[in-house]
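The complex is shown incomplete by one protein chain, all other protein chains being positioned as in the whole.
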Amino acid sequence: MKIFFRKSIITYPLFFSLCFVLLFGCSNEEADTSDEDNTDGETTDISILTTAYTPEPPDESSPAWQALEEYTNTNLDITYVPSSNWDERFNVTLASGDLPSIMLADKTPSFINAVQDGAFWNLTDHLDEYENLSQMNDIVKNNISIEGEIYSIPRSRPLGRNAVTIREDWLENVGLDKPETIDEFYEVLKAFTEEDPDGDGEDNTTGMVVSEYEGPWDIMQTWFGVPNEWGEDENGELVPDFMTDEYREALDFFNKIYEEGLVNEDFAVMDPAKWHDAFVNGEAGVIVDVGDAANRNHKDMVKDDSSLEGSVGLFGAVEGPDGLYNLPTLGYSSMLAISKTSVKTEEELHEVLEFLDKINTEEGQNLVFNGVEGRHYEIEDGEYVPESDQNLVYEYEDLNQILPALPTERYHVEEESELTEQWNELKIKNEDIVVSNPAEPLVSEVYAQHGQQLDDIVNDARIKYIVGQIDEEGLDEAEALWKQSGGDDYIEEINTLYEENQN
Amino acid sequence: MSNINKMHNTTPGRIFDVCNHLLLIVLGLVTFLPFVYVMAGSFATEAEIARRSFFIFPETFSLEAYRYIFSTSTFVRSIGVSVFVTVVGTLVSLALTMTMAYPLSRKNLVGRNLLLNLIIFSMVFSGGMVPTYIVVRSLGLLDSLWALILPMAINPFYLIIVKTFFQNLPVELEEAAKIDGCTEIGVFWRIVLPLSKPVIATFTLFYAVFYWNDFFNALLYISDSSKWPVQLLLQQLMMVANVDFGDMDALLAEPPEESLKLAVIVVATLPILVFYPFLQKHFAKGVMLGSVKG
Partner (left out) sequence: MANIEFEQELTFPVEKKKLTFKQKLRRDKWLYLLLIPGIIYFALFKYLPMWGILMAFQDYSPFLGFWASDWVGFTHFQNFFSNPDFFRLLRNTLILAVYDIIFFFPVPIILSLLINEVRMALFKRTVQTLVYIPHFMSWVIIASISYVFLTTSGGIINDIIAHFTGETVSFLSHPDWFRPMIIGQVIWKEVGWGTVIFLAALANVSSEQYEAAIVDGAGRFRRVWHVTLPALRSTIVILLILRLGNFLDQGFQQIYLMTNSLNREVADVFDTYVYFMGITQGAFSYSTAVGLFKAVVGIILIYGANWFAKKMGQEGLF
């Protein structure tokens, strides 16, 4: 009790002094946005706001950070925000008015609004000057653009990342090859479910495991020729994916495999965190997700049972009635936008872009992604050998959150297994068969307002149809509800924007 | 006391006692088992967690997760931050809440109703995240641990409850003290607070738990990662592990291991869990209201 009172006596003066700070402190709200006079003419001050995925992101004391500053001739001030609640912090930062020079952003309505209000530099005409930044993939360029203009540098990722992971040893056991058509895919699922592929004499396997996360259905419907969100009809008008005939065809297939028990029965409620466990534990033989999951799952399986070495394979997609298609990713994971509040002149913009260009060189990417040679890794016989001490890893790991990786990933990677080689080839092969979304660069107001509701209507109807809760009629009703809830306006708006964008 | 014992010894009384104890034991198990599962998982291997859906004893006992946690200074430091914020925050909150509640418990205080109305209004209406952020920034509190304390120093909800409690204290004692020449502050300090031990214990617990569990203010106001409290790290690990796989960033290292997640839950929860039993003895010492009556 006594301690508590003494403390409170200390607190009060502190509290009062705070009130004074408020009274007299309000006016300097905009004063301390960093004085970028750059009088020394040598190093450039660059402030960055980005996400952190590790519990301990690097700071100025990190050798990797210092090496990066030296290499790019900058003075960096990187603020890391836990990725878990990035959205809140992003919005508050926008609202507070002091934006950093470089800010991580997604194509959310708040970002688009801020762009329209002039918060960020238009980079469209600037990028050509920079060796690496200019080599942006055209699909990605289209995806990040807002009303035809580019306001950010993407953190690029493989477009052809979606793939099917499959148990090769199971295929052998049931005497089938990797499927190439949808029919063969069906045969495989059936055999994996009914023919005891693990040979333990028990009926304890399902063909494919899916979770509450809807990605796999999106990927698989693309195989049937369903467009990626929007497709052109015969008149050149854009129609949403679920209004095509192919969509219904795909759903019938999904419903069939569900009814026959080739997919786990509780997929609609399955915790996505437990999704891959079913594959790793040998309960299911197929998983449709990003291809890098194959390697991760394979590692987990081998750790538990070394006889499973080499039991996991990959393929991109199977051929549908109209040909071979795969669903691409957006080709980037968040973008780096340059704010006009911190970067005031074209010269300063040039310096910031130069920095972003320079970290894409091989040396830059190594610094950002691998840290400093001799401290964080060694090159032994031409092989990259990273240091495993966690404290050292933390010194550089989150620096990769500022890396655009343009035109490609050039940092060191560990020696590749057969599976990752397979995966690297597949990524490139996938790029030829991906279907891009023509409406991606369009900014729809209707969608900004009702997007969530509209998407829910379509997704929910799809799941209900797959599990047999609704029939064709139910799908029609959902479509009608979608149109009524703003969908009609959405289609109209998208088509108008699409026409404008093409001219 | 003998009378009370007699009461319990009747046959219906005994039947009730047995049922009651059984019920409470079952309830205790139901609420406790998931935590046991978290504990067990934190000592288990990754493969076992993936294979067995629920277990209380791990087949292979592994300290790997804890070794990892204590191999870096991060978690230890963040627990230090949490402890500091919790201790200082609870003291500040208790001081502010008690001193404000006491005058408000006096029904004849001029302006009392206006203040109470304003407090209740502020419980329901709030300016929201952005304006509060701007105030915190104007006060120069960004990146300071005080930003995790001052903006939530008084919980209006608790204030009202404490006020009600003070209202129910026997007036005779205060009067007696006043006649002895005490000022109001003297009465508050010498009479009211000592009588309020259970209340102080209760709200120490409430505020401490609030400060310990809060991560959102740290997320908004703290940029310097060396000042992140442990709950923010926990949140970070939980959410990264929980994002849909399709969204997972290719550049990321492996998602955190399940056992690590569970171990961090244990490390982040145990300190505050053991706090309650420690406070409980103060709950038991009720106010001797009887003493006034004599």
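Just a few scattered comments:
Each chain gets a letter, A and B, in the order it is written, and its residues are counted from 1.
Everything below uses one rule, namely that contacts are C-beta pairs under 8 Å (C-beta built on N, C-alpha and C of every residue); 3 or more make two chains touch, one makes a residue touch a chain.
None of these values were measured; they are calculated from a predicted model.
Checked against the full complex, the one of B:Leu94, B:Leu205, B:Leu232 or B:Ala263 touching the unshown chain is B:Leu205.
Listed residues A:Asp77, A:Glu147, A:Asp304 or A:Asp460: the one in touch with the omitted chain is A:Asp460. On the side of subunit A, the interface with the absent chain consists of residues 12, 15-16, 18-19, 22, 87-88, 91, 94-95, 97, 108-111, 113-114, 117-119, 212, 214, 264-266, 268-271, 273-274, 448-449, 451-453, 456, 459-460, 462-464, 467, 469, 484-485, using the contact rule stated above. Take subunit B: the residues that touch the chain left off the picture are 1, 3-4, 6-8, 12-13, 16-17, 20-21, 23-25, 27-32, 34-35, 37-38, 53-54, 95-97, 99-100, 102-104, 106, 108-110, 112-113, 115-128, 130-132, 134-135, 139, 150-154, 156-157, 159-161, 164, 167-168, 170-172, 175, 183-185, 188, 198-199, 201-202, 205-206, 209, 213, 234-235, 238-239, 242, 265, 269, 272-273, 276-277, 280, 283-290.
Note that only the chains that are shown with their structure count from here on.
Subunit A and subunit B, compared by their mean Cα positions, are separated by 36 Å.
Residues of subunit B touching subunit A in their complex: 46-47, 50-51, 68, 71-75, 78, 88, 91-92, 94-96, 99, 129-130, 133-135, 137-141, 146, 150, 189, 193-194, 200, 216, 219-220, 223-226, 228, 232-233, 235-242, 244-246, 248-254. Those residues of subunit A whose C-beta lies close enough to touch subunit B in the complex are 1, 3-5, 7-8, 11, 14-15, 18, 21-22, 25-26, 29, 52-57, 59, 79-85, 88-89, 91-92, 95-96, 155, 157-158, 161-162, 213, 215, 272-273, 275-277, 280-281, 289-290, 292-293, 296, 300, 303-304, 333, 369, 390-391, 393-394, 397, 400, 403, 405.
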